[in-house]
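The complex is shown incomplete by one protein chain, all other protein chains being positioned as in the whole.
The letters A, B and C name the chains in turn, as written, and every chain counts its residues from 1.
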Amino acid sequence: MNQEKILNVLETAYQKGKAVAPYGNVATYIPELGKADKNNLGISIFTVGGQKYNVGDTDRRFTIQSISKIISLVLALEHLGFDKVFSKVGMEPSGEAFNSLVELDLNSNKPFNPMINSGALTVSSLLLPEFSFEEMTEYARKVCLDSEIEMNEAVFQSEMSNVSRNRAIAYLLESKGIIENDVEKSLELYTKMCSLNVTAESLANFGMILAADGINPANGERLISAQAVKIAKTIMLTCGMYDGSGEFAVYVGIPTKSGVGGGLLSVADYKMGIGVYGPSLDEKGNCIAGRPVLEYLSKELGLHIFDRKRI
Amino acid sequence: MNQEKILNVLETAYQKGKAVAPYGNVATYIPELGKADKNNLGISIFTVGGQKYNVGDTDRRFTIQSISKIISLVLALEHLGFDKVFSKVGMEPSGEAFNSLVELDLNSNKPFNPMINSGALTVSSLLLPEFSFEEMTEYARKVCLDSEIEMNEAVFQSEMSNVSRNRAIAYLLESKGIIENDVEKSLELYTKMCSLNVTAESLANFGMILAADGINPANGERLISAQAVKIAKTIMLTCGMYDGSGEFAVYVGIPTKSGVGGGLLSVADYKMGIGVYGPSLDEKGNCIAGRPVLEYLSKELGLHIFDRKRI
Amino acid sequence: MNQEKILNVLETAYQKGKAVAPYGNVATYIPELGKADKNNLGISIFTVGGQKYNVGDTDRRFTIQSISKIISLVLALEHLGFDKVFSKVGMEPSGEAFNSLVELDLNSNKPFNPMINSGALTVSSLLLPEFSFEEMTEYARKVCLDSEIEMNEAVFQSEMSNVSRNRAIAYLLESKGIIENDVEKSLELYTKMCSLNVTAESLANFGMILAADGINPANGERLISAQAVKIAKTIMLTCGMYDGSGEFAVYVGIPTKSGVGGGLLSVADYKMGIGVYGPSLDEKGNCIAGRPVLEYLSKELGLHIFDRKRI
Partner (left out) sequence: MNQEKILNVLETAYQKGKAVAPYGNVATYIPELGKADKNNLGISIFTVGGQKYNVGDTDRRFTIQSISKIISLVLALEHLGFDKVFSKVGMEPSGEAFNSLVELDLNSNKPFNPMINSGALTVSSLLLPEFSFEEMTEYARKVCLDSEIEMNEAVFQSEMSNVSRNRAIAYLLESKGIIENDVEKSLELYTKMCSLNVTAESLANFGMILAADGINPANGERLISAQAVKIAKTIMLTCGMYDGSGEFAVYVGIPTKSGVGGGLLSVADYKMGIGVYGPSLDEKGNCIAGRPVLEYLSKELGLHIFDRKRI
């Protein structure tokens, strides 16, 4: 791709993101997240061909939050296998909010998918006997090509003081026989993974590796199996933006996962990873700048999964 | 009332109950309850005029289970007041099973009523800072005129090993700001109250006092305020048999509360209390003998709230 | 009962009703109902002993609306029998709004009860092959002791122009095999019955007959069977005020059915019928004056089902 074109498009996308940031709000359900500056915005584009483009606050650390669900899912698929993971969690969009208990209670056998909290707690419980949190952190560092990822202790403590709803979900999962390991430790592991500090650049690296089928394009090293990557991308596309996933797929068409810390992980298949940081959120809890930024990038760079330009 | 007639009616009711007992099953969700003998049946009728009629296993101890919700509700109304209690829990039949989370999650401000688990856990949390479990046990002894009521430790431990669903409900209540006191202690208090050992006679005593407007007819002592009694009877009528309450009101028309231990507490207003013990349960978890027993008593003794004979 | 006391209590109740009428609104979902004067209020008390007390606009005609559900239910019980009626409709409070399709779609075998629209449409479909609308009108005149009851043609036409939701419910019932007769004719019959013009006095007459177990106290003639009356009163108590029935039972404790035309039919068992007309509605669609009026009457005259004074 033409570097100058990408730079121009990225700059315009950044301006579009900055323009909407004042209309959102930082998360305030825990005090730690409320300290973010809603005018921060960073966008990183790392292509599978080795080009790196950054604009704005791309090296500022923030907590990964729900984007960690992808890391845990990939790790679980790699080490426990497809059958074990999907015996406990489905792969269907739910049509409901991320933290709903309704569907789970009515449809008792398993959570709809690993992107909603009930599904992600289930995946964490499966990983619990296999990996320590330190090992999972190390895995996050590996797939993000970022050796500086650490847990944000203040955010973790703040989250744990406000964890009643997720704890309710976790015990409901136990009552249905879906979580079979220690509930409190599963909940803690999940919350710790959400508290990892990343940057837009870490996410762009992770996205680039997913775009390259699980291989680090810089050295050809396979970091994730092709099958796990394919599944992760498909589920990001159908379930990654919660009950706004379908609309996002039409308008943007790039598999994307959001986190309430302001992060976005996007994968333009075989082309590039895109990492965004913008803590100003829309009413659904997604980075408010993300939609105009990614819609613009998709349109100008031909990144939609069904875009003509991709061939 | 004619004593001989009551005796004859009671004997026939008992035979009707015995006849259906084999078609039910004892509760098995915890091993301790599974030890009960499904052929046990006891019926006690204690009138406000001082007559006492017993047939069958009326002095056998069993755990009170959900019938304790009435004791806790009455105590909360007495000591915290109508407004405080009903600021946290409603008084509507829910149309759902006793342990549903669906309505609670969709209708967020409070549980439908104090007879479903979410409502009863809420009442327990309100009582937590006011009363120790020992004081509440003492209160149960007082209103049941039974100084031998004790907690069944084996059942309590068994319940606490199988409490995930109620724990999920309790944390969901905390997440909504409905439970404001310690969740684990509220859950423990609730479970301990469910583990109190009573007899059909204890329940008949309690029913008799509710029938007599809160006064012990033997000595004229007021044990419960008239207002608390009126509310308890009304809620037993509309919500006491879970999602079978409406049908029970039509067929039987006697305010009744069931417990999964096999107990039934019934109040024929201004006439008598009726206590039943029969651990063989129907598919909804109610004493299977209860419906034919109480329907027959209601019909023969004119106990339906809208029965002509009552005047 | 002391006549002067009743007169005084009624006068005060009337003043309490007048005081709240300005805070409600007349129904506006069809233009015809919007023409009512929200300051109108009438209360009639007709005792089983033959006393008649009226205050305010008790001879003003208004459409009976949902109160007709009681007339249809009683007629169906009389002529089709308990088993046939309740094979098609339940008797449980639903915990949902009167026109909900959710429970019906999820719980497929029958509507929760005959007081919600789905249940009343089912009852109408059962009556369809048995009675013409003229015969049903005649039956309404008989049980209300009011030979002038006629259908309000303007309201009927207005309702039929705004009937989509009820039509949807009716076809959903057909799709489930619950309505087996002609859907459009069932819907028309139901809507015509809702459009009958009554007065507060008609409703007090009907309530008095229900209070007297189905007998016209003036001449001893039985108009409705005792069993049908008992069922009707029980269902009015548990389901008559929609999703506010439980609260109404606690506060007022008098079986009551409301209609969006502003009417209230109340039955103080073995004592009196009470008819109210007040077209100013609260946010649930019940006559806004009804609650303070009936709560006051209940308290002062001891009409609560569990009130000490009744014996």
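By our rule, a residue touches a chain if its C-beta (ideal position, glycine included) is under 8 Å from a C-beta of that chain, and two chains touch if they have at least 3 such contacts.
Small disclaimer: the values here were computed from a predicted structure and weren't measured.
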Q: For the chain that is not shown, enumerate the shown chains it touches in the whole assembly.
A: A, C
Q: Check each of C:Asn2, C:Ser147 or C:Ser164 against the chain that is not shown and name the one that touches it.
A: C:Ser164
Q: May I ask which residue of C:Leu172, C:Ala204 or C:Ala228 touches the chain that does not appear here?
A: C:Leu172
Q | Absent chain, residues of subunit A that touch it | A | 90-96, 103, 112-113, 213, 226, 229-231, 233-235, 237-239, 243-247, 249-250, 253, 269-270, 304-308, 311
Q | Residues of subunit C (touch criterion as defined above) contacting the omitted chain | A | 100-102, 105-106, 164-165, 167-172, 174-175, 183
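Here is the rule we use: only the chains that are shown with their structure count from here on.
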Q: Name the shape of the chain contact graph, picking from line, ring, star, complete and other.
A: line
Q.
With centres defined by CA atoms only, which chain is the most remote from subunit B?
A. A
(Q) Taking each chain's centre as the mean of its C-alpha atoms, which one lies nearest the mean of all protein C-alpha atoms here? (A) B
Q. Where's the contact count highest, between which chains?
A. B-C
Q) Which integer distance in Å separates the CA centroid of subunit A from that of subunit C? A) 55
Q. Taking each chain's centre as its mean C-alpha position, how far apart are subunit A and subunit B in Å?
A. 49
Q) What residues in subunit A touch two or more of the other chains? A) none
